[in-house]
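A single protein chain has been removed from this complex, and every other one stays in its place.
The letters A, B and C name the chains in turn, as written, and every chain counts its residues from 1.
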Amino acid sequence: MIQENLPAIFRDFNPLENKMLSLIDNDGEVVNPKYMPSLNDAIVIEAYKQMLYERIADEMAVSYQRQGRMYTYTPNLGQEAIHIAAGMHIREQDWLVPAFREMGTLLAKGVTMKEMFLFYLGNERGGSFQNANHTLPIAISIGTQLHHATGIGYSVKYRKKDEAVFTFIGDGGTSEGDFSEALNFAGVWQVPVVFTIQNNQYAISVPVRSQTKSINLAVKSVAFGIPGIKVDGNDFFAMYLAYQTAAAHALAGNGPVLIEAFTYRLGAHTTSDDPSKYRKKEEENEWGLTDPLLRLKRYMEKKGIFTIDEKKLTEEYKKEITGQFLDAEKNKAYPYDDVFDHMYTDMPDELKRQKAEYEEFLNWKENRR
Amino acid sequence: MIQENLPAIFRDFNPLENKMLSLIDNDGEVVNPKYMPSLNDAIVIEAYKQMLYERIADEMAVSYQRQGRMYTYTPNLGQEAIHIAAGMHIREQDWLVPAFREMGTLLAKGVTMKEMFLFYLGNERGGSFQNANHTLPIAISIGTQLHHATGIGYSVKYRKKDEAVFTFIGDGGTSEGDFSEALNFAGVWQVPVVFTIQNNQYAISVPVRSQTKSINLAVKSVAFGIPGIKVDGNDFFAMYLAYQTAAAHALAGNGPVLIEAFTYRLGAHTTSDDPSKYRKKEEENEWGLTDPLLRLKRYMEKKGIFTIDEKKLTEEYKKEITGQFLDAEKNKAYPYDDVFDHMYTDMPDELKRQKAEYEEFLNWKENRR
Amino acid sequence: MSVMTMVKAINNALDIKLKEDSTVVIYGEDVGVEGGVFRVTEGLQKKYGVERVFDSPLAESGIVGTALGMAVSGLRPIVELQFEGFTFPAFNQIASNVSRIQNRSRGKFNVPMVIRFPYGGGINALEHHSDSPEALFAHIPGLKVVIPSTPYDAKGLMIAAIESNDPVIFMEPKRIYRAIKQEVPSEKYSLPLGKAKVIQEGSDVTVVAFGALIRECQKAIAMGEEAGISVELIDLRTIYPIDRETIRKSVRKTGRIVVVAEAHESFSVGSELIAIANEEAFLYLEAPPRRVMGFDTIVPLAQGEHYFIIHPDRIFYEIEKTFKF
Partner (left out) sequence: MSVMTMVKAINNALDIKLKEDSTVVIYGEDVGVEGGVFRVTEGLQKKYGVERVFDSPLAESGIVGTALGMAVSGLRPIVELQFEGFTFPAFNQIASNVSRIQNRSRGKFNVPMVIRFPYGGGINALEHHSDSPEALFAHIPGLKVVIPSTPYDAKGLMIAAIESNDPVIFMEPKRIYRAIKQEVPSEKYSLPLGKAKVIQEGSDVTVVAFGALIRECQKAIAMGEEAGISVELIDLRTIYPIDRETIRKSVRKTGRIVVVAEAHESFSVGSELIAIANEEAFLYLEAPPRRVMGFDTIVPLAQGEHYFIIHPDRIFYEIEKTFKF
């Protein structure tokens, strides 16, 4: 709308006309050959595997929680195409600034399921994602993370680094002031940030129509003078193309991009939530037909490249994930020092004193037994 | 763009096409007869008088400040057409939720210059606008006031009152998260609120191009699904039409409206500010040509309805305003009770104790002399 | 009379006020169909309609700021913020406007609104879901800050909060939302804001606490009784305006004060109570006033939270130390 060097998809799928980029349909049929990215089969197979892995890990996490072996967990079910397509475009040196529902992208960045489990077992060591380069912890205070992404974008641009920044938010999150502020700053600063709204239709129980009167969420980009596009979030190829285009745009120095990934949270908001309170089974079923794994699988089957032994792979993944869970469970212990050690780079006397006083109490307690 | 019942000006001056509603030019020539509102001469004369009054009062306030008789003051110079056009559409029962640079609108609502002076003399009694019905105090924390307006809008709608809400913000203020949140809430709730952005090109020293990349400010309405229009803020007739249309729209139950009034702050940001630090004389001069009073006067002269004896009126106004200033100056005293009396509807014991202790000190001080 | 949890008691208070006063409205994130993540507003939308009990967009500044607009124009809004950690996006509206519009307008506008939210630790939650920010609100002039410790108190204080013409921050100790069940009258009653309650009289040590920690104190006091220490337990109930008189009387009697609260100890309610004990009962003090409070650290996640949370044995330990001083 504003930029001359804007890639064609932003024009062809103008959110002001309420268009959505979609490349394959629910049956895996290509509906938009013009834009279909020509990926070699290995990549498509890899994508499916990663989506499968995320799904299995997610299901297992839910079940560990149900068994009472883990605290409240946030399922990813149904949103895997977004996560994996993004993950495939985030390079080692790129930055990931997550919200809290993009596990597949975190895994692509090098986060392990052990870490995820450890986090949901209630240990910050898990959530710190020590081995994932340029990856921030999960952001719970909704919207705040977008500012961090924009700031990192400034830093990257200032230091002339070949690094892009990927950040996420939910449909509900777009109502927070920070969403608008961050996109506005990013527009003014022209930083290499790819913003994704995962529009999964609900913010806990609140449907997106109660969130805003705008005709879609991608169109909000107009308020900040940045390109925006609405994409079928359950269509792996559409998401792949969107990230490919957005990353190239950002890395070429053309500034930020907003992607609305139109999807559906097939599971509960968290394991403490009961969606039947606020939505109908029929709605869930209807969206079930657009399941990103099913769609990709049908596409692959049609093309004759579904060479995966899914059952075997599932068993393999389950075994591997079980191992990671047990490892996390075994190592969840929380040394007392961890409470104090990371508050400051040098521990102030005030904290030393509090720690020492508490230790006196622990000694008293010990002796009393 | 979204609503079917949208008045034609919103389509004809679509901010997405970066159009601006303007009806007379700098020479007072009608350039858009189709939309020129047919006002009877008395109204036009009254408008000019009110604009003149605001201008004189404003100049006098600046000069009282310069004489050291008043604290920092916020000039209105150049933005009078907006204020008076708005004032002419805000009825007794309508709500005014001001920012801090719409003195003419406050006066229209019944605020007196004595109150304005008293406020800038440092007394809350002035700023409380006791006699102006449904008028909130000035909002200094930028952006916050828009939420109040939206909330009042909800209240009005809930109680089925025939009341509209008018609220203001600056161009800089559009960057605050509260701006976006409030417009978004207003869109979802479909409340009768008329939002005005006074785009006077600067937020203190920061030009609007450093504020946002959006093509104009009216276009931000798209993000919240509400109608928006960019209007020549120095053209009284354009502003009149805009408020007429917006108020009718809101009162008919069609929801909120966003007006960008494109104007220029001809004076300093406040009396502590020196614009020569950040903008060129030529720019000021160029904008000086669009002065809303000059434009309206030329129009009236051409039409032969400028029957005002401006010199005499100016003297009258000056005398009246001087009287109000002297009255304020004489009555600026701040009774000690005023510090405590309005914190709660019932003064808590804590405050009573603090007050009593301070009184003990005052006694000691008295006796010591 | 019926047996109620705190969730039910607050729900009941809201119900009573919605019923008798058509200017009362309730909104926030998920308070409508869902009835709130803790079900405090359960059933109210169904009963009173979507115009009176409704979900708002996800924006706390908007929730509080619009409520202020409603409050100055004839309504009595009650807004829910989902957790204490999500009060901060609304901090500017609270500190710059909610607490100030009455003073700014010299009483032309009152601000009869309630901002309620669950707070505090002990439920093995994620970050921002275990904090105790009461001191931040209590330091802002113009607000009242209320914290109940039982279902009975919660109902009476909530009714008073809704009926107050001043803005009230109503903090609900989520740990005891359902942990305590109590007989609560079905009819309307209210408890005065700004008054503490002496839960138990005693002569040796004054313990001041509030919210979920009253229960923990009671356990510690039982340990103290065994050890021959007579404790006077005060439930603050209102954090601001704080009830100096009750503190004064008690500390003048016992000469010893221990403050128990979960917030970070520096610049806290504990600090304030020690200052008050000094100002009001200096010559009576027989031992250094003590704070039994959270560290100046982020509340640890579930695996580490037990270090942070205040357990009865730690309370007893401090009571005994103070007693023996």
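As a working rule, a residue touches a chain if its C-beta (ideal position, glycine included) is under 8 Å from a C-beta of that chain, and two chains touch if they have at least 3 such contacts.
Treat the numbers as computed from the prediction; the structure is a model and nothing was measured.
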Touch partners, limited to displayed chains, of the chain removed from view: A, B, C
Of the residues listed, A:Arg125, A:Lys213 or A:Lys297, which one is in contact with the missing chain? A:Arg125
Just name the one of C:Gly74, C:Gly107 or C:Pro141 that touches the chain not displayed here. C:Pro141
Contact partner of the left-out chain, one of C:Arg52, C:Arg215, C:Arg237 or C:His264: C:His264
Under the stated touch rule, tell me which residues of chain B contact the chain that is not displayed. 71-72, 119, 121-124, 127, 140-143, 172-173, 175-178, 203-206, 210-212, 272, 277-278, 332-334, 336, 338-340, 343, 350-351, 354-355, 358, 361, 364-365
Quickly run down the residues of chain A that touch the omitted chain. 95, 97, 124-125, 127-130, 134, 136-137, 139, 141, 144, 146-156, 158-159, 177-178, 181-182, 184-185, 188, 338, 341-346, 348-351, 353
If the hidden chain were put back, which residues of chain C would touch it? 85, 88-89, 91-92, 95-96, 99-100, 103-104, 127-128, 135-136, 138-142, 240, 242, 263-264, 266-272, 274-275, 278-279, 282, 285, 287-291, 295-298
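Keep in mind that, in the parts below, only the chains that are shown with their structure count from here on.
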Taking each chain's centre as the mean of its CA atoms, the one lying farthest from the centre of chain A is chain B
Counting in whole Å, what is the centre-to-centre distance of chain A and chain B, each centre being its mean C-alpha position? 43
For chain B and chain C, what's the span in angstrom between their mean Cα positions? 40
Chain A to chain C: how many Å between their CA centres? 36
Two or more other chains touching the same residue: where does that happen in chain A? 175-178, 210-212
So which stretches of chain C touch two or more other chains? 57, 59, 61-62
